[in-house]
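One structure is given below, encoded as structure tokens.
For this view, one protein chain was removed and the others were kept in their places.
For reference, chains read A and B in written order, and residue numbers begin at 1 within each chain.
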Amino acid sequence: MSTATDSVAVAPQLRRGLTTNRLPSWAPAGIAVLSIVIGVAIGLLGSLDSKIQWGLLAGLAFVGLTYGLSAKVEGRRQAKDRLATSVVWLAFVLAVIPLAALVFYTVQQGASVVDARFLNHSMKGVLQTEAGGGVYHALLGTLMQVALATAMAAPIGLLTAVYLVEYGRGRLAKAVTFFVDVMTGIPSIVAGLFILSLWILLFGFQYSGFAGSLALAILMVPVVVRSTEEMLKLVPNELREASYALGVPKWKTILRVVLPTAIGGITTGVMLAVARITGETAPVMMLVFGSDIINENPFEGPQQSLPLYIWQQYQTNNDFGYARAWGAALVLIAFVMALNLVARGIARWRSPKSGH
Amino acid sequence: MAKRIDVSGLSAYYGTTKAIEDISMTVEPRSVTAFIGPSGCGKSTFLRTLNRMHEVIPGARVEGKVLLDDENLYASAVDPVAVRRTVGMVFQRPNPFPTMSIYDNVAAGLKLAGVKKKSVLDGVVEKSLQGANLWNEVKDRLNKPGSGLSGGQQQRLCIARAIAVEPQVLLMDEPCSALDPISTLAIEDLIGELKSQFTIVIVTHNMQQAARVSDRTAFFNLAGVGQPGKLVELDDTQRIFSNPSVQATEDYISGRFG
Partner (left out) sequence: MTSSPPVASGGRARRGRSDSRRGDSIFFNLSRGSGVLLLVIMAAIAGFLTYRSFLSFGHNEGNFFTTFEWLPDAPVPTFGIAVLVFGTIASSIIAMVIAVPVAVGVALFISHYAPRRIAQPFAYLVDLLAAVPSIVYGLWGALFLVPHMSGLTSWMDEYLGWTYIFDSTKTGAAPRSLFTVGIVLAIMILPIITAVSREVFKQAPRMHEEAALALGATRWEMIRTAVLPFGRPGVISASMLGLGRALGETIAVATVLSSSPVLSLHLMDPGGGTFAQNIALRFGEAGENGRNALMASGLVLFVITLLVNGAARMIIARRKEYSGAN
């Protein structure tokens, strides 16, 4: 066939041997080291005071050198491939550095503050301009507010999801689906503002932990609905039909068959939602008012919360306040991470497929 | 443009598991060689070592030599990308790129290689589609998505895509297993035509198919579960199916297997 001869003339790109000039396998690592040296050298010689500049220079040198060398030795196509690889690695490094810095710095700053005393004392009688004090009242407040919010949001969210998946047809279900989507988009500060105006200013209730948990519940409900919906949809229809075939009524089927099958995933979803609202600052700061003393009643009087505590300590603008803020940040991160780890553990341990 | 393949002492691994062990064989140019054998005997794995596709699976590696007209594919200076351009491949399930039109699917390999001239691309696309016996069916809808074709047409589109870059060798990994009998027949006819230009290696589960399309047949087997697959024998197809020299081959072919 003439294809061969024709194309040999017109598409020489195709007729290359199997062997090509290639950079040695240690080349990327070598170029990386060289780039870091270049970055540090320019940084030192040009007396650039910010390490961010050093890093950016090294990154640029890495990408540029990789492309240049490869284009020279291996040709354009290989060079593009290597360019992409080096950019992807650079993105990885670019992402790791600030995120690692954040975690590392928080742990470093917080670890020197957090101890048993810090955890079981409030700020009662502690001046903002002196050391000491603790987060007990804030931790307690956060736990209560989050628990109350969950107690309101989880049943509503769960039942709504059951309605949407098991019963939902027709206009009402469509409207609910749509507004759950809309609700996901409510900025947290707007939720706070709404409760503030309605609950506290219009209805005349006090600032309290409960007011905060109302706003948190608004933020939590759509997340619970969405994740529960996903989990219920994963329950195979055969299970439901098998149950109906045994003469079990629908509501019992849902309670005894569908929900238990999906319970692992639902729990995970709820816990992730809890982790999410635990860190919410904006709505809480408007509603719980904040307090330096322990208030064990979330329904009456100002309460403290961890995120709000961090915010207030940050605003003191002095080193003692900053130290307490870091300590509280560490406690908050540890709490949220623990929730996440447990939630993911449950998800892995009892995925719907292996459920019974 | 077809080349001879000489394999010697080839073993392939997935992580620490040895999938095939110490395979040596010669594949003649301008002929069809069929690989048959029970599931899990490593014939597909072996096929994928012939264009260095095996190593794209994480943790997979290969030992031994594959010579393509005296050039070792596994020599350190060899670029696997260049190997795959020289040794084309058609997969078990038709896999045209879903986001591309029929035209772009066939031209994909050339475009990757940097061919941009429209006239060149047009020519190659038409020739390749004709070569795959698909031109008449799709010439009026070249700009429609390739995923809109029937399964058999999609597989011929994939063959057109593979031959558009003018490989020396064409590897086919059970190309008809997802197709109906009529589409299968079309592909088998096509294989018969293509062997005048390419060295063709085909893995098949269907022994009638091996008997119909191939000139030579290789039988692979494994000693037991968890054991690596081995080449039992390679001979002219006619001999393999009428008078094989190894008892295991005869057992397998006559259905007295296992």
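To be clear about the criterion, a residue touches a chain if its C-beta (ideal position, glycine included) is under 8 Å from a C-beta of that chain, and two chains touch if they have at least 3 such contacts.
Treat the numbers as computed from the prediction; the structure is a model and nothing was measured.
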List the neighbours, among the chains on screen, of the chain that has been left out. A, B
Given the contact definition stated above, which residue among B:23, B:60 or B:89 touches the chain not shown here? B:89
Among A:32, A:113, A:140 or A:162, which residue is in touch with the absent chain? A:162
With respect to the chain omitted from the figure, which of A:99, A:119 or A:151 is a touching residue? A:99
Touch list for chain A against the chain that is not drawn: 48-53, 56, 77-78, 80-81, 83-85, 87-92, 94-95, 98-99, 101-103, 105-106, 155-160, 162-164, 166-168, 172-173, 175-176, 179-191, 193-194, 196-198, 201, 218, 221, 225, 237, 240-241, 244-245, 247-252, 254-255, 272, 275-276, 278-282, 285-286, 307, 310-311, 314, 322, 325-326, 329, 332-333, 336-337, 340-341, 344
Please identify, in ascending order, the residues of chain B that touch the omitted chain? 51, 53, 56, 58-59, 81-82, 84-86, 88-89, 91, 93, 95-99, 108-109, 112-113, 145, 147, 158, 161-162, 165
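The rule is simple: only the chains that are shown with their structure count from here on.
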Distance from the CA centroid of chain A to that of chain B, rounded to the nearest Å? 46
For a test of understanding, state which residues of chain B touch chain A in their complex under the given definition. 1, 68, 71, 73, 75, 77-79, 81-83, 85-86, 110, 113-115, 117, 120, 123-124, 127, 131, 165-166, 196-197
What residues on chain A touch chain B, complex-wise? 1, 3-4, 6-7, 10-11, 13-14, 16-20, 22, 76-78
